[in-house]
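Complex shown without one protein chain; remaining protein chains in place.
Chain lettering (A and B) follows the sequence in which the chains are written, and residue indices restart at 1 in each chain.
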Amino acid sequence: MFRSVLEGPTAQADMTVLVNGAETPAWDGETVAGVLLRVPGAGRTSAVTGEPRLPYCQMGVCFDCLAIVDGVASTQGCLVPVKPGMRIESQQGAREIGR
Amino acid sequence: MDADVIIIGAGVVGAALAYGVAKTGRTVVVLDGGDRDLRAARANFGLVWVQGKGSDAPAYSLLTRQSSDLWPEFRNELANRSPLALDYSRPGGLAFCLSETEYENRAAINERTHNQGAEADTAMVDRAELERMLPALTLGPDVVGASYCKLDGHVNPLQLLASLHHAIPSMGGKIMFRNPVEKIVPVAGGFNVIAAQGTLQAPRVIVAAGLATPTLTEPLGLSVPLRSERGQILVTERLAPILPFPGSGLRQSADGTIMIGATNENVADIGVTVSSATQLALRAMRIVPALGSARLVRQWAGMRVLPLDKTPIYAESLDYPGLFAAACHSGVTLAAAHAAMIAPAMASGHLPDQFAPFSNGRFNVQKCA
Partner (left out) sequence: MIHDVVVIGAGPAGMSAAVQLRKLGASVLVVDEQPAPGGQIWRGIERNASGPIAVALGPDYQKGRALTAAFRASGAEYSPSTQVWQIEDEWTLFLTSEGKARRVRARAVLLSNGAQERPVPFPGWTLPGVMTVGAAQILLKSGGMLPQGNVWIAGAGPLPLLYATQVLGLKGQISGFLDTSRGLNLAALAKLPAAWRDLPSLAKGLKWQRELRRNGRMIRGVSDLRAEGNGRLQQLEWTAGGVRRKAKADVLLVHEGVVPRIHETLALGCDHDWNPAQKYFAARSNRWGETSRPGLFVAGDASGIGGWTAATVSGEIAALGLAGHLGIKVDTEALRRENQLDGRRSRALALRPFLDALYTPPTTSIADDVVVCRCEEVTAGTIRKVARTSTSDPNAIKAATRCGMGPCQGRQCGYTVQAILAEVHNLPVGDVSFFNIRPPLKPITLGEIASLGELEDAE
């Protein structure tokens, strides 16, 4: 649904991140929410009815970008810049807390 | 006359009484205060709680058990009278003990209540048993055990209030919000209730205005000795189910949110503090360490409506028959009893002897003694 203008046959990605375990190219300056929008099926499902959702506002006020980032659940993806090797996982419904 | 009964206060006490009065077929008008009034009914924890209640007041302990038993039917009837959701369950409840001392103290309270003649409905469970009861979580190392009472339950208190507010008009009653009462004036055959939106008249008036109750009843010589106590509560984001039993101070709502509370603070303002949030979070994480990763979504404070001896006050004016007052902590737990027992009695004009232990006269006796 979104693509970086920096992306292209000649342009190299700045880094690789893991989205639900799959290696995914990413660019400096991009946020986790940006990655969720580029990778099909990476978004969350809502906590009440389980509807699919994707980031909506990119400015920290809608919470539709919630994801599990490096193990931290309910992280607002639009406020977190990507880092090499970052683990991004989709957050499904009401989250589980570890044991 | 504008109604058979006027009730002042549409908190959970006033609303449950109004619901009970409406059920008797009488006409009822409820007058409530301004948007910014103190409202314990909107700030409370939502436990329908038996264990530990009235451990040194047998009548209160009995009333609590009666209310707890009336709750399932109360809930179903109310849910049928309102289109709103009303999450209630009664799986029994836990009071967690985080040290040997806490465990022994808890056992002693149970013993005392039991000795008063209450049924043996509460038992101590040790850590191993507790682990079997809570398979989805890992208990913190400090947890020694808990006391488990099979009568305990919980309800969404906001849904309870909203359902009552919905049901009362549907049963022919009337609620007037934003209509604070200034004064009650006795007149021939009843009372004039002078309120912001005008004066209403009825043969019976029940004052259930929470902490504001004494300001309305005392000018008429009906004393209702109350104090306030601040309680702060934390609530988390929705989580997948982990806590199948409500606990004192820790429960998971039907929505999945975890509620943590409440503090007991002797302060006048209604603000919240980070230091209290810290204390509450620390205790919750001592019980369930994994809660450390749960996100806090809201923190609020409420003012407990506390009779000086913590036992409910159901008072009747001797000078002005037909004037009543109802004030208590645990208005959620007692809602079913208020609707089924207290409301019909007050509406009929006289509190029977079984409620004598709750009269305001007990405070005078104490003073004389």
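To be clear about the criterion, contacts are C-beta pairs under 8 Å (C-beta built on N, C-alpha and C of every residue); 3 or more make two chains touch, one makes a residue touch a chain.
This structure is a prediction, so every number in the text was calculated from the model and none was measured.
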Which displayed chains the hidden chain touches across the whole complex
A, B
Chain not shown: contacting residue from B:114, B:127 or B:295
B:295
Could you tell me which of B:25, B:83 or B:141 touches the chain that is not displayed?
B:83
Touch as defined at the start, partner being the missing chain; which of B:236, B:263, B:317 or B:330 qualifies?
B:236
Sort through B:29, B:57 or B:284 and give me the one touching the missing partner chain.
B:284
Identify the residues of chain A touching the omitted chain, counting contacts across the whole complex.
1-6, 27-31, 34, 37-38, 43, 46-49, 51-64, 66, 72, 74, 78-81
Touch list for chain B against the chain that is not drawn
35, 42, 83-84, 158-159, 161-162, 165-166, 169, 177-178, 234, 236-237, 255, 260, 272-275, 277-279, 281-282, 284-285, 291-300
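Here is the rule we go by: only the chains that are shown with their structure count from here on.
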Separation of mean Cα positions, chain B and chain A [Å, integer]:
44
Note which residues of chain B are touching chain A in the complex, please.
136-138, 237-240, 242, 256, 290-291, 293-295
Can you tell me which positions in chain A touch chain B when the two form their complex?
47-48, 72-74, 93-99
